[in-house]
Every structure is written in C-alpha cells, then in structure tokens.
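Written below as structure tokens is the structure these notes are about.
All protein chains but one are shown in place.
Order as written gives the chain letters A, B and C; numbering starts at 1 within each chain.
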Amino acid sequence: MSPTEQFVAKTSFNVRYAETDAMGIVHHASYIVYFEEGRSSYIRQRGSSYADMERSGYYLAVSEVQATYLKPAKYDQHITVCTWLEQVRSRTLTFGYEILDEATNDIFVRGISKHICLDREGNIAKIPTKWRTQLD
Amino acid sequence: MSPTEQFVAKTSFNVRYAETDAMGIVHHASYIVYFEEGRSSYIRQRGSSYADMERSGYYLAVSEVQATYLKPAKYDQHITVCTWLEQVRSRTLTFGYEILDEATNDIFVRGISKHICLDREGNIAKIPTKWRTQLD
Amino acid sequence: MSPTEQFVAKTSFNVRYAETDAMGIVHHASYIVYFEEGRSSYIRQRGSSYADMERSGYYLAVSEVQATYLKPAKYDQHITVCTWLEQVRSRTLTFGYEILDEATNDIFVRGISKHICLDREGNIAKIPTKWRTQLD
Partner (left out) sequence: MSPTEQFVAKTSFNVRYAETDAMGIVHHASYIVYFEEGRSSYIRQRGSSYADMERSGYYLAVSEVQATYLKPAKYDQHITVCTWLEQVRSRTLTFGYEILDEATNDIFVRGISKHICLDREGNIAKIPTKWRTQLD
C-alpha cells in the first residue's frame, strides 16, 4: 500500500550535532531513532499517546527494523519523517517511513519497523481494540 | 547574570524513547545533547548557523560541561530548553541552560557549557568579530 | 553461507545503562551500534583498521541495515557480537551479525548491513585490492 492512500504523519526537526559521525554526516543508527520519533508523532497525531498505551499495560516491542540509505543528511539540516501504518494484524503492526528534506525533495532513508504487542508480563497479546482503532 | 536580562532562546520538543533508560526516565547524558540542541537553536534564532561557522573555518570545541539534575523528565514529555550566553571573551564562550516543562514549570536540569574557538588546524583562535557580534 | 564456514569475529562487552530504555531493556537502535562495533572488531581481527582505510581515502558507507529482534538483553549483561563477511563484490560488502549471551546461548538479535565503497569525493569506487584481501 502506498503512503499516499492513507494517513501519513509528518514530523520535522533539525539534525543534532550528536547525531552526526566522523564522516560528517548523520550516523546510520540515528535514523532508527528518527523512525521511532516518527512513530511517536504518528500516534500523537492520531490523538493518542504511546506513553498512555504503556500506562494501560501494553507495549509495542520492536521485532524487526529495516532501513535503506539513499543520501546522507547533515548537521542542522531540517528533515521530515513521514510515517504511516503499513499493516495491522491482531498482535502485530508494521510502520513504514520515509525521511526527506521537504525543501529539496532529497530522500535520505526509507524503511520499516515491525512490532509485536506484549502485556506487562512480556507475553504476546492481542492489540486492544481501543488502541487498534486509534492507530489505524 | 540572570537569563531574564538578555536574549534567551527557547526550543521545545518531545522526549524520544531512545533518550530514556531502564530507570524509566531521561538518561542523564541525553540532557547534554539537549544543551547542544539549545545552543544550535540559540545560534539559529540569532539569524546565524553553527554549520556556516564551521564552513567558514571556525569551531566551538567544548572545553567544559556541568549539569545539575533536579527532577526527571519522561518519555514523550514536551520539554523546553532555554539557552543564553553567559560570557563572551575573545577566544571563549560560556552558554547557560535551563530545561523545563513550561506547562508545569517543573525544572529538570540546569547547566553550562564552555567553548573554545579553534581554527581548521585545531589551533586556538580569536572568535571572528562577525560571529561574536551575531552571537552576543 | 553459514557463519561456521568462514572467519567469524567475536567481540564481547557489557551492556551500558545508557543503551537501555524505559522498557528496561536494550533499546533497538543500540544493537545497530553493536553491529558497527562487531564490524570494527572484525576488521581489527583481520589485522587491519577501518580508521586506516579512511585515512587511505576510502569509506564504507552504509547502504542498508536489517535487524531481527528475538529476545531482549538487559543492563550489564555480558553480550557477544559475532560478525562475518556474507558477500564481497567489487564495490560492495555485506556483513552478517548475531548478538548473543555465550553463557546461556540466548540469541538477542540477528542482522546484516550492506556497504558501498566511496572515495574522498563521495563517488562510488572499487574496493582497493589491499582492503578486499585483508577483509575477506
């Protein structure tokens, strides 16, 4: 499913110096943190909060991450993380991401993250209907 | 000098999950990165850019950091970094910081960072007048 | 190709507190940094150094990362990163990884990273024979 057919959350911020590395560009692990920030923003923009979800006793543990690096971003660059829900199943979720510079349309990274719903004891659980409805 | 007597840059963002630790709160080293983000924002709000300063051949190396932790911030909390210039000398700068929740007035961390101006060869240099004027 | 048929570099260290998150476990982006540490160690154990490779004017930019999370590691746990070369082509390399607790045989994460060789100008370059021979 293409990101244009569904709700896409956008969140923008400047690259921090700490997120760069000795190659003078954003370190590849920093984008995994940007994906997470995109995910948090997606949930906030759906009127909810992942912090509330955790307080209610459910966790979205990361089961897989994949990122393809197309072009390097640099310190202080204003970047945008686009985040959408690729797939929802009863116990799992997949988010899709594209990180770009909206001014130039340069795409830095594309990727996905897969999540599995856990309860407080760490057991696999069905995503509560309340959360499933809010996220989708 | 008190922050209220001079230009104070404010920058706000949500705490990222990656910035928390197993105590359930923001890890103390994350605030040092927030100071840096406050500093970048201070320079941007003065109409300049630390990236440009580096491109012109001058670096503000960190020579000292000090932080006092008053109250823990948590995941997704909307926090504000207040940043001001405490002192400018010919070759050094000191920035002051206060990180707080503007909604509750809870202050999380206060601190300072000291910087020394270096040229491309890594030698101590006078801060160019252009940059000194823009920062102060 | 299976890791047992070729040179596998092992590097072990304790999980740092800063690498955990509010779930009480190692944050998923930290493992991407562990992969990198495995890669650095692989190159060191082959008698070389990625720092030397960069000094000679060649960079191994990350073009893709993939990680599958099987079990969470915790603070202070002594973990081992196994790293091997999955594939070498003239301009690209793929490393494979497995992160585990050698005492319990618990496997935390498996993954790969793909790299493309760049020269100082950022152009795609053939991996110099010297480096190709040392890595393989």
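The rule we apply is simple: a residue touches a chain if its C-beta (ideal position, glycine included) is under 8 Å from a C-beta of that chain, and two chains touch if they have at least 3 such contacts.
Bear in mind the structure is a predicted one, so any value in this text is a computation, not a measurement.
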item	value
Which displayed chains the hidden chain touches across the whole complex	A, B, C
Full-complex contact with the absent chain, from B:Val8, B:Val33 or B:Ile107	B:Val33
Touching the absent chain when the full complex is considered, from B:Ala67, B:Leu85, B:Ile99 or B:Cys117	B:Ala67
Sites on chain C contacted by the missing partner chain, in the whole complex	13-14, 16-18, 33, 36-37, 40-41, 44, 49-51, 74-76
Interface residues of chain B (partner: the chain not displayed)	22-23, 28-29, 32-33, 36, 54, 59, 61-69, 72
Interface with the unshown chain - residue positions in chain A	17-18, 20-22, 24-25, 27, 29, 74-75
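By our rule, only the chains that are shown with their structure count from here on.
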item	value
Interface sides of chain A and chain C: same vs different residues, half threshold	same
Cα superposition angle of chain A on its copy chain B, in degrees to the nearest 5	180
CA centroid of chain B to CA centroid of chain C, Å	33
Separation of chain A from chain B, taking each centre as the mean of its C-alpha atoms, in whole Å	27
Distance between chain centroids, defined by C-alpha means - chain A, chain C (Å)	23
Shared interface positions of chain B, touching two or more other chains	17-18, 74-75
